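Scroll down for the structure; my scribbles are underneath it.
Of the protein chains in this complex, all but one are displayed in their positions.
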Amino acid sequence: MFDIVEGLRAAFWLVVTGDSDLIAISLRSLQVSLSALVIACCMAIPFGTFLAVYRFRHRRLLIAFINALMGLPPVVVGLIVYILLSRSGPFGVLGLLFTPTAMIIAQVIIITPLIASITHQAMRELWAEYHDLLISLNTSKWQRVKTLMWDGRRNLLTAALAGFGRAIGEVGAIMIVGGNIDNATRVLTTAIALETGKGDFALALGLGFVLIGIAVLVNLAIHWISRTERGRRW
Amino acid sequence: MFDIVEGLRAAFWLVVTGDSDLIAISLRSLQVSLSALVIACCMAIPFGTFLAVYRFRHRRLLIAFINALMGLPPVVVGLIVYILLSRSGPFGVLGLLFTPTAMIIAQVIIITPLIASITHQAMRELWAEYHDLLISLNTSKWQRVKTLMWDGRRNLLTAALAGFGRAIGEVGAIMIVGGNIDNATRVLTTAIALETGKGDFALALGLGFVLIGIAVLVNLAIHWISRTERGRRW
Amino acid sequence: MVVEMFPLHLRDVSVRRHGKTILGPVTHQIGGSGLTVVMGPNGSGKTTLLRAIHGVERLSTGQINWAIPAAQARDLQAYVFQQPIMLRRSVADNLRYPLMLAKRPTGEIDDLVTQWLARIALSDAKSMQATRLSGGERQKLALARALISDPAVLFLDEPCANLDGRATKEIETLLTQTLDRGTRIMMATHDIGQARRLATDVLFMLGGVVHETGVAPDIFATPQTAALQAFLRGDIVE
Amino acid sequence: MVVEMFPLHLRDVSVRRHGKTILGPVTHQIGGSGLTVVMGPNGSGKTTLLRAIHGVERLSTGQINWAIPAAQARDLQAYVFQQPIMLRRSVADNLRYPLMLAKRPTGEIDDLVTQWLARIALSDAKSMQATRLSGGERQKLALARALISDPAVLFLDEPCANLDGRATKEIETLLTQTLDRGTRIMMATHDIGQARRLATDVLFMLGGVVHETGVAPDIFATPQTAALQAFLRGDIVE
Partner (left out) sequence: KLAVTTSFENSGLADVLLPHIERDTGLAVQLLVVGTGQAIRLGQAGDVDAIFVHARAAEEAFVADGFGTHRREIMYNDFVLVGPQNDPAAIATATTASEAFQAIAQAKAPFVSRGDESGTHKAEQSQWQSAGLEPAQFSAWYREVGAGMGASLNTAAGLDAYILADRASWLNFGNQANLALLFSGDPALFNQYAYLPVSADLHPHVNASGAERLENWLTSNAARELIDGYRIAGEALFVFNATP
């Protein structure tokens, strides 16, 4: 109980004193997760939309498989990436292991299925609505995907936010591929894990609250942005 | 590279030999995650639907906040639950710490916001479609929610599956509140983390593949179920 | 019960959306019986007016008072929308829905449903997804769903737009019967022939305001405003 | 170009859904010019027929052959659906959409759009969300969106169902003009008056099959089958 109060106090002081480490770590967290988010969205959103638009054999099986990939355990993803990037691995020469890049790669793998599958779900309705018209206008597959992505962009928000949430809070994978190296690959979640291991629960919680605070800020920012174009809402 | 092959082999043998530990651990994983899923759905789905149906002040702020909660770092959730359930914590007397129950509680907290927010997104469209009719029929708030949940059940699938995925692959929280005790609270993800710590990548990966396999099976099962009522699809 | 509900008072009701006034200001009193036809060119505000009276459209100014508490009044009304809204359920379940809301006994519900399915000639389609119905069939279903819980006030927004000649006739007889049972009906239509056949009084909308009102058949015979004359002739209205 | 496309051959085309045959078998040849009105009671298969010909409805049996490769034919057609489908964009963007697909020069696009907005009297609404339009306005917009890329073949499914008298007149003149420019039109309608005014030939559907065909005005004057006679009278068709 007491720890939680302590945690809040810790968080408060960390923030007001603008602890330089904290700022560095938080920025790294944001940088890694946002990069991962952008990359993942670029792949997952068109792909998910495509799954909604295009009928082909075993389509539903593929979707079931992607839904299953939402359950990829971060630790396993981390391991595989570690093995691939480690000196002895195929991409060892790139020397990416224990760099933010490696963490981004791991997170992209983790959140892509999540985003793709939410996108697919969000686009099914819209496609049902547009189906006849777009077929009738003899649009190409890609034109359909583009149209749906554009007109359905408000529905994609949740997909992106879910992906971001998963990324910013994730620790298992980035701990392995990033190594939680101080001043290099330490982010909020890994720092929290560390403090927990040390038994410094107050600080761990403090960092946790900071992280949640950041997530809230990001979401509020997006909330305001989407609000501005609320008028365009049907 | 080699490790990955090794991992596949390990997974293969674990499965064909029907390793009894593996079975126990896997079943525990399923039991914990599915229980968490059911409980979370019971809260999150009506709540998410309610958010889609009901307009009130600061509604969008609340939604933004819930979206932010999707970013709750498992470790922090784990810590808080630990502190609450710890002997010296308010619910210590229940002696729930280091039991599957504790793990379920932690996972419920983690996946509820995710499910709620996907549900809300999925229900917005349907509500836009039904809005006039349900208002006109002078339905009560709860009747509206019920109607939407029933007619939109296919769209809720993704929400549930995303929640399940997050739960089955999650390790940070259950490690802390479950303690990864052999034969008591060890599940697939914690076992993977343990083997990784020992540097036994082959076994870790093997367990990972088993876990993914389970996720795929669950999703396929659901895929078949939903297929049966495909005819009812619009 | 109808007598209680009316008269209905609209006091400078107006609906504004995105800075554009799409209805009003309308101040009007609506009597307790008969079938009021709401006519007017496209975009003149017919739908908005009916929706506002029914209470599904948020008012920007003014108020609408029934002779009885609003809460009570809501329960006695039914509305058939211009684009029929089909629940994603079987045709039968669509008809069942309002009755289940009213918690009617199951037996009674089933009887009513079968009876109405026969009336709108959709008995064969009863277990089919309503969303797959043809345009006309949707309209018939929506109408039946509105009438099945026989309301005291019925709003119809172009109920026969997609119906064939015969179905239209049938609906019209149905409406006259309903009318005789004392139900108050307000209907928007573009079919002037239909208006002439059914109207007891007419409400002519133009540019969001009530431009002319009158009792049938006189108003068809001797429309006062140039606009209505032109409209009835099917000419440019301005 | 039209001459190339036709004649259009339907060889025992049928559409089955959930074990129910909703169209066909239809074997029919469609000539290269004029306006064919598709008539028939609700649920008789008009929409399904038009959709099948246009190629948005999956056939269960038979085939439909244009005189030119299908791929090519698709580009020359436009369809106005019974329930107008509005893109969730501004009215103007809805009109712009087909032109952008066709990669027309921007300048040309803007001219066409403004011109058509004026024609359907929606110039003031051009920056409004199309999904907010009134029933009639939607139909007009859908029609304009179909005509703006002037297609060689135009399918209309009850285009005037929600239009007021004047708009209907205007659309009809518009259609006759389009017809004169050599566009082939196939239209489903319940408005027999409109059918008489526009049809060059008629295709009468009943229970999913083509029950009677004939050239206007004779077919109106002397319908051969009892069913069509009854239908024209607005009686029960069976």
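Read from first to last, the chains carry the letters A, B, C and D; within each, the first residue is number 1.
We adopt the following convention: contacts are C-beta pairs under 8 Å (C-beta built on N, C-alpha and C of every residue); 3 or more make two chains touch, one makes a residue touch a chain.
This structure is a prediction, so every number in the text was calculated from the model and none was measured.
From the options A:I63, A:L97 or A:L207, the residue with contact to the chain not on display is A:L97. Looking at chain A, the residues touching the absent chain are 82, 86-88, 97-98, 175-176, 179-184, 186, 190-191, 193-194, 196-201. Touching residues on chain B toward the chain that is not drawn are 86-89, 92, 95, 97-98, 179-182, 184, 194, 196-202.
The definition used in the following text is that only the chains that are shown with their structure count from here on.
Each chain gets one centre point, the mean of its Cα atoms, and the points for chain B and chain C are 47 Å apart. Residue positions 18, 132 of chain D are each in touch with at least two other chains. Residues of chain B in contact with two or more other chains: 234. Interface residues of chain A, counted against chain D in their complex, comprise 129-130, 132-133, 135-139, 143, 147, 151-152, 232-234. Residues 17-18, 40-43, 47, 82-83, 128, 132, 134-137, 140, 157-158, 161-169, 190, 192, 231, 233-237 of chain C are the ones touching chain D in the complex.
Every residue of chain A that touches chain B in the complex is listed here, in rising order: 1, 3-4, 60-61, 63-65, 67-76, 78-80, 83-84, 88-90, 113-114, 117-118, 120-122, 124-126, 128, 155, 157-158, 161-162, 164-166, 168-172, 176, 188-189, 192-193, 196, 201, 204-205, 208-209, 211-212, 215-216, 218-220, 222-223, 227, 234.
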